[in-house]
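Taken from a larger complex, these chains appear in their original positions, while the remainder are omitted.
Per-chain numbering from 1; labels A, B and C assigned in written order.
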Amino acid sequence: MPDRSAATAGLFDHVLARGAVRSTVNDEAWVRAMLRVEAALALSEARAGLIPTEAAEAIATLCDTVRLSVPVLAEAAANSGNPVVPLVDALRSAAPPSVAEYVHRGATSQDILDTAAMVLARDALGVVLDDLKGVQDAAADLARRHRDTVMAGRTLLKQALPTTFGLKAASWMLGLHLASARVAASRMALPIQFGGAAGTWAGLDGRGWKVAGELARELGLDNPTLPWHTMRVPIADLAMGLGCAAGVIGKIARDITLLAQDEVAEVAEGQPGGSSAMPHKRNAVAAVSALAGAAQAPGLVATLLAAMVQEHERAAGAWHAEWRPLRELLVATGSAASWLRASLSGLVIAPEAMAANVAALQKKLGDDPATVDVGEAAQLVDRALRHREVNE
Amino acid sequence: MPDRSAATAGLFDHVLARGAVRSTVNDEAWVRAMLRVEAALALSEARAGLIPTEAAEAIATLCDTVRLSVPVLAEAAANSGNPVVPLVDALRSAAPPSVAEYVHRGATSQDILDTAAMVLARDALGVVLDDLKGVQDAAADLARRHRDTVMAGRTLLKQALPTTFGLKAASWMLGLHLASARVAASRMALPIQFGGAAGTWAGLDGRGWKVAGELARELGLDNPTLPWHTMRVPIADLAMGLGCAAGVIGKIARDITLLAQDEVAEVAEGQPGGSSAMPHKRNAVAAVSALAGAAQAPGLVATLLAAMVQEHERAAGAWHAEWRPLRELLVATGSAASWLRASLSGLVIAPEAMAANVAALQKKLGDDPATVDVGEAAQLVDRALRHREVNE
Amino acid sequence: MPDRSAATAGLFDHVLARGAVRSTVNDEAWVRAMLRVEAALALSEARAGLIPTEAAEAIATLCDTVRLSVPVLAEAAANSGNPVVPLVDALRSAAPPSVAEYVHRGATSQDILDTAAMVLARDALGVVLDDLKGVQDAAADLARRHRDTVMAGRTLLKQALPTTFGLKAASWMLGLHLASARVAASRMALPIQFGGAAGTWAGLDGRGWKVAGELARELGLDNPTLPWHTMRVPIADLAMGLGCAAGVIGKIARDITLLAQDEVAEVAEGQPGGSSAMPHKRNAVAAVSALAGAAQAPGLVATLLAAMVQEHERAAGAWHAEWRPLRELLVATGSAASWLRASLSGLVIAPEAMAANVAALQKKLGDDPATVDVGEAAQLVDRALRHREVNE
């Protein structure tokens, strides 16, 4: 299956779904991940002595080579409510007769789809974390370079007391660092899903435990204590890490758009966006687009949390209700991170404008313009930089 | 531009984006709508005496025939933050030199994108309303046929007192009818957006008012009192109608899944979904999928309402933050309506199961099994049916 | 029951629950409203010939004079899940023996609580609408006075093209006007709830219809086609009107905080808030507090919409889930409206600062400083003012 992501960029994708994260969760990636899980399941069941090794290898090869049409799977999914049923049908049809019966042995659709989602989430979060690291690097660089650049601290959108741009950038960096740690923790803990139709490992000759262990190892995912078909803590973990990251990104992007106002003019984006009608305008398009992405997160997190109320052993709707918001949350947060990286990496700082604004503030304060009290701002910058170095 | 929607159905689209609504808001529809708005703008400006009629007609013809690549527009959109800038560039390049200057005259990107969104919303809501009408018809039919079919009323998920299935169906119908009225009202009021870069009709030789009037007439949209670039009441109206409809759909679909439980068995879907692993299962897949769609709405509405806080004359992110949730809300609600129509249209009622459950309830109540008090349920059914007839 | 609202203002109430709306929905108001509904029910049932007139009048008198302890009701509510059961018990205990049996005749707890909520909502929305009208008046005044005051239009937080402060204020006014119309419409349509335990009017000797009509008239509420115990369109209507109003308020308050920045300095609040540590600071506390209130709305609306999915004839949790967010939404939006009224009513405009910023913009644009093109801004102001006059 060729990656069509470049050719199929949606109309708003370069604004709202920037960067590599999009292709990690597109339809092709989903199909690939489901096939990978079916393959890993077969191999694990062979290792557990449940199915013949040759059958498992045939299935794995088939999963690796089969070409499935997304629209065909999509249409057939309507009958059963999910795309795994037609995918398994297609595999069984394509497999040699002696092998077909071993495809998807003892598994339920949700085992495959949930585990595939975890595989995708790992890839997607990898991209997100890389961009978050890039933003941190940029912020750390700004913090170092402007460790002593005085600027006005602003509270309730009014000039308050002096601070430094280095401290502001260090705070950005630290916030991103903390949020990244949460995202990384949720990525480390991504579990397989394997339980069978009722979550009991029925029909597996008492080898469910062994199969689960092998499957987790094969896929490099965590082996959970119990199947979690309707106990959606792993989804909540993902939602929370991403929701926190989006909040931090939004805070920083808001600061940038405010500092870039013509009347403040303390920063400018390196590649500001043009306006067809107004050539004089130099919009902070990257920060604006980061804000647009970050603004998606709270509603998506709420939808995922609300969907945790899942009935009995498989939910009547709440499981299906997760698919879109989980994908969207990964993409929106990833896009916001990618945009913020672009914004911060090329950010142009105007220390003279900062100085002028501080001077105006000092005048209001009646302070001596020769001395500016920024407290222990420089030490705080150092402390934040050290924190990141130590904890990385 | 051929409609690629059938060929490009996403992996989950037949479950989560069922029905015709999807193709009314896909990328091709967006591009078509933006071109239609540019054409209408040129024609309106000609009628207002602002640009030559021949230029306007050339632009209209161009908009009708030009073929634009979504991925190319998408990529170029990243520079300016929206796809209108590259679309206008493409039109100007493709137009005869003497005409190019009249393309997009006096308009701003948001004028085009917002108005295109209203054009799309009209199409999409048309589909949604048609499905909502179909569900109402099905519910009305059930209400009529089962006007006197006694069943257990249930409160807090416990049997309470007898009611009729007719009254339950009539309540479903009425709820849908009221929600539809709200959706239809928001559809009737969809306004053009036209104001130019600062919302002042600058550069239009004092003919902004006339252009706006012509544009509204040309597109069949409402002519608002003021440009609403950052005063997003029309978006809130859309969100609210759809959010209400989704809530009603969810309520009905939840009832169906509960009534379809094996232990209750009072209804069954006509085309229940199968399970690959469990041939005995007859899932209420349509109601389940309706629930999945309806569950998307609250989070999306919240995102749209939160995005109403837009700065000055054009928002730094909050406008862009609307595009995805507005599209998703139309699709999710439309999908839910389409699924519920499928569920209700073929719903199989089991009056004998209802009777048996009522008998068990009466026994608990110590009531005379020969008489069942359902109050004025039948009159309430008639009242609801009449209400719909009168108000349709 | 003395109104304790002044004495019991919560710690954050003057910031987050400003104005008269708080006391319209506090616990005392709830108890009063429930008693009023029980009284109206008795009177209506007497008029319908269902219970003796003397009994009804005794009940009405009792409801008017009885003193019930909120904490006692609250504690007893835990057993049944709502405070109506102990309230009815208290009424029956306090009533003469010959009257007790006529209390709450044929009603269910939800009939009383929902109808009381509608009574409260009418009062609360009255306060909210009054404040919204006050803000509109203030905005209209600003629009008139500054019809020709030139200022910089700003898009994506960058100076774009000139506009007028009059047009900005007119847009604020119009947005509030449109939102108010939605709130007022939901207020006009507030319905009684009356259906009895299963929503069938059982046990009312066929007089349910008559009782409902009398009850609606007695309370001045709408008489709905059907009981709406689990079809929560009226709640959605309330949520939507308030959500829209909160969004408009937030937009305006955001503009004010941005215009009040020291570096922009185009407006200032008449009674800016002080800072204990920084006497030079003049915070736009009213606009800030309006933003804090408005920010509550989207999440509350989402909770109310999600709670529309209610099972059968009485929900197992979703109904109870409405009580807090409905009250909070009324209070938060009312508080925001009250704060915005305070902010706009005393807003000090600095035309000279506006002029200076426009001059800087014109310099960037290379425009002739002698002429500023604000298009048809003045006519748009007139149009908006006229719209409000005509539609008020």
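Points worth noting:
The rule is simple: contacts are C-beta pairs under 8 Å (C-beta built on N, C-alpha and C of every residue); 3 or more make two chains touch, one makes a residue touch a chain.
Because the structure is a prediction, the values reported are computed rather than measured.
Shown chains number 3; the total number of identical copies in the complete complex of this file is 4.
Convention: only the chains that are shown with their structure count from here on.
If each chain is reduced to the centroid of its CA atoms, subunit A and subunit B end up 29 Å from each other. Mean C-alpha positions place subunit A and subunit C at a centre distance of 37 Å.
Shared interface positions of subunit C, defined as residues touching 2 or more other chains, are 154-157, 160-161, 258, 298-299, 302, 306. Those residues of subunit C lying in contact with subunit B across their complex are 81, 108, 153-157, 160-164, 167-168, 170-172, 174-175, 178-179, 182, 196-204, 206, 208-209, 225-228, 230-233, 236-237, 239-240, 243-244, 246-248, 250-251, 254-255, 258, 291, 294-295, 297-299, 301-303, 305-306, 308-316, 373-377, 379-380, 383-384, 387.
The touching residues of subunit A, when paired with subunit C in their complex, are 152, 154-161, 257-258, 260-264, 275, 278, 280-285, 288, 298-299, 302, 306, 357, 360-361, 364-366.
By the touch rule above, subunit A contacts subunit B in their complex via residues 6-16, 18, 27, 30-31, 70-71, 73-85, 88-89, 104, 108-109, 196-197, 253, 257, 273-278, 283-285, 287-292, 294-296, 298-300, 302-303, 306-307, 316-321, 323-325, 328, 332.
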